[in-house]
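Have a look at this one before I ask anything.
A single protein chain has been omitted from the complex, and every remaining protein chain is retained in its original position.
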Amino acid sequence: MTDVLTTTNTHGLSNEQLLEIDYYLRLTRTLEERLVALFRQAKVIGGLYRSLGQEGESVAAAYALDYKQGDVVQPLIRNIGSILVAGAKPSDIIKQYMAKADSPTRGRELNIHFGHPARDGFIGQISMLGDMIPVMAGIALAGRMQKKTLVTLAFIGDGGSSTGAFWEGMNFASVQKLPMVVIVEDNGYAYSTPTAKQTAAKTLADKSYAFGCHGVTVDGNDVLAVYGETKRSVERARSGGGVTLLEVKTFRLKGHAEHDNQAYVPKELIEEWQRKDPLARYEKVLMELGVATQDQFAEIQQRVRREIDAATDEADRSPMPNPADAARGLYIEDGYWEER
Amino acid sequence: MTDVLTTTNTHGLSNEQLLEIDYYLRLTRTLEERLVALFRQAKVIGGLYRSLGQEGESVAAAYALDYKQGDVVQPLIRNIGSILVAGAKPSDIIKQYMAKADSPTRGRELNIHFGHPARDGFIGQISMLGDMIPVMAGIALAGRMQKKTLVTLAFIGDGGSSTGAFWEGMNFASVQKLPMVVIVEDNGYAYSTPTAKQTAAKTLADKSYAFGCHGVTVDGNDVLAVYGETKRSVERARSGGGVTLLEVKTFRLKGHAEHDNQAYVPKELIEEWQRKDPLARYEKVLMELGVATQDQFAEIQQRVRREIDAATDEADRSPMPNPADAARGLYIEDGYWEER
Amino acid sequence: MPELSYLDAINSAMAEEMARDERVFLIGEDVGVYGGAFKTSAGLIDRFGPERVIDTPISEIAIIGAASGAALMGMRPIAEMQFIDFITCGYDMLVNFSAMNSYLFGRACPMVVRGPAGGGTHGGPYHSLNPEAMFMNRPGLKIVAPGTAYDAKGLLKAAIRDDNPVLYIEHKYLYRRIKENLPEDDYIVPIGKANIRRKGKDLTILTWGAMIYVADEAADVLAKDGVSVEVIDLRSILPFDEEAILESVAKTNRVIILHEAPLTGGAGAEFAARIAEKAFDYLDAPIKRIASLDVPTPYSPPLEAFYLPNKDKVLAAARELLAY
Partner (left out) sequence: MPELSYLDAINSAMAEEMARDERVFLIGEDVGVYGGAFKTSAGLIDRFGPERVIDTPISEIAIIGAASGAALMGMRPIAEMQFIDFITCGYDMLVNFSAMNSYLFGRACPMVVRGPAGGGTHGGPYHSLNPEAMFMNRPGLKIVAPGTAYDAKGLLKAAIRDDNPVLYIEHKYLYRRIKENLPEDDYIVPIGKANIRRKGKDLTILTWGAMIYVADEAADVLAKDGVSVEVIDLRSILPFDEEAILESVAKTNRVIILHEAPLTGGAGAEFAARIAEKAFDYLDAPIKRIASLDVPTPYSPPLEAFYLPNKDKVLAAARELLAY
């Protein structure tokens, strides 16, 4: 159990909502553990990326959006929690990792690179880091042109925030005062590269000065704090206050991917951040606040396990793609995507 | 004559040096006026870009470098004054504009896009704005690896500072703490686009917070102030203090190029900045300081006119390229550039 | 039928589509207040307002990326590159994001990226690019390159109405040099269909963009020698009208592929390869390509003239093939 100070302001969330957040936190962690098991059984095709220790900010930030208003979240590979909140099915995520025919991309693209901003409330990234920032700005721009009240929420890493695409997108969004929130995750590393080698800026939030947008830093492992700051930023964006660059301080507890033993990370750092586990801290607060009991958490975990089991079975049963389909769908009018 | 307040600190420059600066200021303005005349005679191939009102910062900044130590300046199209200070011949510049066979690029590339960092003390930009910032970082990096004490000075515009290349280059240079000074010219416009549509940052110098480098703003039409701030930044860079982003506030008194009547610029703005003419202000200060008299300025202008006349004659006489040469020199080993 | 220049045709295509469909908007550098570096968008901001004619910072990644994002939301952006050369700065966004939406994700991304291309104006190495080949091996885009005012208007309308990202290559040399009487009524030129510009039976010249006029000149000269040349204006580079190409070669048995981009790795190589595979039996002579030299576009007029294809280069190749 953790001894780290954690905020207790629940920002007007109801007990159901507070428990729902816990559900998504557990769903994320359990789903990833399942993916690890499938990876070890060689059922996952390609790499597996963990968000262990970062589930808190992924879930809390996405929970601050209003999908009924058309809000859109754009996750990175580690923000599985965000798309679960936005409504992605665990079975779809497992199918993506297993490259199945009935996965959202029908086996064409990997992990959580999927989703449609106008249909799903989320859109996965492409691999080229930074590229989604201009794209999310364009989604926000379209929303404004279409007289919608939507806000876009984009995630970017400490590493991704070094790319020209990030800079150009932030600058454009800020000039246009678009309804957009960008969460920059300082999780200590970009692959093997520590944040200090990524930027000489004092904090990643300091980049906001270059854009003339709002800049905030928050403890990324404090679920309620991340929710609160994101909510504030989203509401400001929705009411015409423009872009916020919200830095969450967190830590990547695993290697870049399963193959990486993170030998380059000092042991003490890992231990320090293990003590800051966002799930443990969040559940501790909920208990202190009398919102929930151990039993309720146990129930949630049972429910989560049942759902992940079912999702895994479904994914396991679903077929691999039909090889000849590889030739189809280059242009949208060919009808491939309308089928089934 | 101008009534604008101007600094009088001569930063230890000798009277000869102060007059030499005036010489370069006049050389720049007169050379550009000559280019306009040649343009009207249709002897200039392609566009002509003026630096009227910006000669001060171009000359003063370049004057703060020490070319004997291998310092390198990278001008934009409007920094003719900078390369004149670095040693470029007016005849070479005119030949470039006339696309002559014996121009530095032998008619292959236009205006002041020429120079070699290890040979000339300057390197012209390529058209893609922002690209030279990473390149100048690489030149500074090489200098450090080669145990040289050189500093690189790069110019970028208010518009160019929106490009991904600028952002990536500044970030890389700052992380590496390279001996580099970047002057960002806020001259009010990027083509027809005012700076307010280019960035929402309060000042362009504020971009320094994103890089964790030094940031300074100076009156770009105050020759001595620009010299002083550049000198300070260069010395800091040379002594290991890292990158400075130096914003010069100035104004583009002409259109983007000769074809552009700048109808989009409010008349008052132009009049206001005409009153801030850097040459008038500089010469006023030199006279107040008793450094020079009207006669000396007149002498300098006569000398400049003689030199520009000679340069024009030389350029006029020199031949156009031999058509078949177009096929040569793609790879450096083909020997084309060793000839003549 | 009003007489419109190639540039007017582009301007009116945008104006008419923006009037017809409020999802259409223009985004780029200096496209609004200034009306574009070449005045291609003159008047549009007055008519449609700054919300639909957006002046951006100098950020090609952001322009193409924001246009792509808006397109996913059902808008139909036209992203202008001030010169097509600067599309290189947004290259990644266009080939890796815009172009992949359908194949990977089943998302429609209806957008146009357009800008002034091509040489002959002494623009030098950074303002004379013919970009088509840079994109041909990166599937997902459509690519069109009109050579007439009629096609400029009809292909731009087709591109705007297409549900895929379309690279629209306009040749700046033609902006004000050609004028045509265009139909008053709305029309489109379908993407993927070539135009048999001139019927002939002895030799095919396959070309597009500004080079169609070079082909015309050569064909006129050859006509005097009694040689009947078929000139195909390809118009669409991707998808391209393979049928029209093969039919023509089957008829003439001799072909010259003429384009303004450098020879090596140019789009013409693909067409030559298709012919060499699918019309092999019809060929009575080697497939000739006439293109620019394999170097950047030099700035000085004598160098640029030597660099570019011209009538004489085409005639020399034609005579070789005819004597074969």
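So that you can tell them apart, the chains are marked A, B and C in the order they are listed, and the count of residues begins at 1 in each.
Throughout what follows, a residue touches a chain if its C-beta (ideal position, glycine included) is under 8 Å from a C-beta of that chain, and two chains touch if they have at least 3 such contacts.
Fair warning: this is a prediction, and the values are worked out from it, not measured in the lab.
Peer 1: Among B:57, B:131 or B:206, choose the residue that contacts the chain missing from this document, as touch is defined above.
Peer 2: B:131
Peer 1: Which one touches the absent chain: A:127, A:149, A:239 or A:293?
Peer 2: A:127
Peer 1: Can you say which of A:192, A:239 or A:293 touches the chain missing from this structure?
Peer 2: A:192
Peer 1: Tell me which residue among C:72, C:134 or C:231 touches the hidden chain in the full complex.
Peer 2: C:134
Peer 1: So which bits of chain A touch the chain we can't see?
Peer 2: 45-46, 99-101, 105-110, 126-130, 159-160, 162-165, 190-193, 197-199, 264, 320-327, 329-330
Peer 1: Name, in rising order, the residues on chain C that touch the hidden chain in the full complex.
Peer 2: Residues 85-86, 88-89, 91-92, 95-96, 100, 103-104, 125-126, 133-140, 238, 261-262, 264-270, 272-273, 275-278, 280, 283, 285-289, 294-296 of chain C touch the chain that is not shown.
Peer 1: Could I get the residues of chain B that touch the absent chain, sorted low to high?
Peer 2: Chain B touches the chain not shown through residues 104-106, 108-109, 113-118, 123, 126-128, 131, 133-143, 145-146, 164-165, 168-169, 171-172, 175-176, 329-333, 336-337.
We adopt the following convention: only the chains that are shown with their structure count from here on.
Peer 1: Taking CA centroids for every chain, report which one is farthest away from chain B.
Peer 2: Measuring from the centre of chain B, the most distant chain centre belongs to A.
Peer 1: Please state which pair of chains has more C-beta contact pairs than any other pair.
Peer 2: Going pair by pair, the biggest contact count turns up for A-C.
Peer 1: From the C-alpha centre of chain B to that of chain C, how far is it in Å?
Peer 2: Averaging C-alpha atoms per chain gives centres 37 Å apart.
Peer 1: Counting in whole Å, what is the centre-to-centre distance of chain A and chain B, each centre being its mean C-alpha position?
Peer 2: For chain A versus chain B, the centre distance works out to 46 Å.
Peer 1: Report the inter-centroid distance (CA atoms only) between chain A and chain C in whole Å.
Peer 2: 41
Peer 1: Which residues of chain C are in contact with two or more other chains?
Peer 2: 56-57, 59, 61
Peer 1: Using the touch definition from the top, which residues of chain A touch two or more other chains?
Peer 2: 164-165, 168, 171, 175
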